[in-house]
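Omission of a single protein chain aside, the complex is shown with its protein chains in their original locations.
We just call them A, B and C in the order they show up, numbering each chain from 1.
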């Protein structure tokens, strides 16, 4: 029996600024990565997002980012591993308190943006993140690309790691994502994205831009909820997975 | 047998900016109120402060403030009770994660600056703070001036409240502090401050600026560590309490 | 011959966060109040907004606010007049540099949100703002409600003051706005708003919620561009003013 988790970044609004269609995308996902106030989100948004996710039965994870609201955490900032450790501990804790206040429990941690991208290739950074997660709560599941430094660091420290894939992104033959700066990096067609999602889960592979099959592990698929098109794609991906007999369930659920 | 706790605001440095003589004042206190990154402090400072306090055996509390680093949380910002609830939950959680990472446990919460002053007289604000503390962890002890709205709100929600007094501040006949804007608001003489500390703990009273005795409850005395004079006063107060046979112990210790 | 200026708050986006339909509302207005990075806006947004307004022939003003992005400058922060002076000088200067870089010149200054509302009734605050504007550039025009402390302070210091009115807000019999917290504070019907705009400009009066006519001075009318309905109302108000033979021109234009 195949199963997969569907995750999405949520709680990215800030003050009067609204971002994402959180309510709508929650109908399709099983895990929510909640922004923690550094690259997006604020305490009010975090509280509301936690309550909404709990009400929907969507599992909740922290989505810690670099302290750069102006750049949405997408610009790399030359932080030391020690600084990364501290900002990750801080953000996990901040979100965890909203969960405790509502009687919930955090399922996972997924670093955001430039932190996620760097942690995939930088061993020291990955180690700092893994240690931060483990020391705050060793039961937390770390989301990471399979084969990345982040995955390795997570397992080395004793965390359970969930392999994350992207149904709407092209892959290189080495299993990494094609850069967004290159043509064809994003799969715009929902049907194609849905087919790829099913292939990754059931066959454990994806067809690289260069044409050859690449082995992948897909514990959780990242969806998007920031536009009507993204929502439509998310729904289509979910339907296709269901039709293919794949169970859709949060990674932390038995 | 009389006992009292000695607390001080710590961890107020930020990035390259240093504030306070944290290492030195820790020798005299039993409880540290650690800034949580909104009015002062940053994740690195919080981590180091938590580790230093744990090493010293100083009990740790969260010191949440308004989101105003430029004003050090001393300027009132017109936040709603709902916003206050969220920023207090957030900050307690952020600090608690550093404690969990080090195997420690948070003892108390003391709101900072304008938040503390307003919560003393504003029932809705006090209620929001008390609820935030209770929902994150009902075992936390809330620091509040005796007779204040904050004390009442804390007890109403089921929290243990520790009555905080100031040895170096003049009191009005109604038990509130003389405003810093008025002459004589601050007791500069360490001997006088030490005498007042002993009187408050052993006799449960203080002499108001207007001359009459005022009943006070003193579970914890607020000391300062931001200057050599403050450190000297802290040491003198501690010595006098000891000489008077008063046990100096964190409020959360049995 | 009657004339009036039509102004709108612009440049309120921040990083990835988009706010307002700046391009569309610029077709209807003659003066743009550009956020300066404290309550909204960022350097990139400021640059683009300045260029867009210059291309459209829309006069540009600074829209300084309190340093509170999370609250969009709508929450009062207990700043001193000296602090207000400094944050207003800073923000005017920041925006002025983008104008100089593009060969333009600033026309006016309109304080934002809580700063505007407080300055209307607080003499010291109003004085600080007026002095800041005057000292940076005595040719700048200050936008203020007629009869307010801000208008008085502006004229006392030697600034030209443009009286601002709101076509879509109900007025009290003393000429102040009905609080948004009360029913009927906002005029939702575009036709009604347009009628009120014409009456304020041509007859120099408005009908208060209590029924009696109140004298007003209307040099500039504040429009909104944050929703399709706001845009439609803006267009209707502009058409009605034109149909009534009122010239629509930036206050700083001869």
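We adopt the following convention: contacts are C-beta pairs under 8 Å (C-beta built on N, C-alpha and C of every residue); 3 or more make two chains touch, one makes a residue touch a chain.
Note that the coordinates shown come from a computational prediction; the quantities given were computed from them, not determined experimentally.
Student: Name every displayed chain that the left-out chain is in contact with.
Tutor: A, B, C
Student: Which is it among C:136, C:167, C:187 or C:241 that touches the chain not included here?
Tutor: C:136
Student: So one chain is hidden, and I want to know which residue out of C:2, C:90 or C:146 touches that hidden chain in the complete assembly.
Tutor: Checking the options C:2, C:90 or C:146, the one contacting the hidden chain is C:90.
Student: Taking the full complex into account, what residues of chain C touch the chain not shown?
Tutor: 37, 42-44, 46-47, 82-83, 85-87, 89-98, 100-102, 132, 135-137
Student: Please identify, in ascending order, the residues of chain B that touch the omitted chain?
Tutor: 14-19, 42, 69-72
Student: Tell me which stretches of chain A touch the chain missing from the display.
Tutor: Chain A touches the chain not shown through residues 67-68, 70-71, 75-79, 114.
The rule is simple: only the chains that are shown with their structure count from here on.
Student: Any idea if chain A and chain B meet via the same residues, over half in common, or different ones?
Tutor: Same residues, largely: of all residue numbers at this interface, over half are found in both copies.
Student: When the centre of a chain is set as the mean of its C-alpha atoms, what distance in Å lies between chain B and chain C?
Tutor: Taking the average C-alpha coordinate of chain B and of chain C, the gap between them is 43 Å.
Student: If you average the CA atoms of chain A and of chain B, how many Å lie between those two points?
Tutor: 39
Student: Which chain B residues sit where two or more other chains touch them?
Tutor: As it turns out, chain B has no residue touching two or more other chains.
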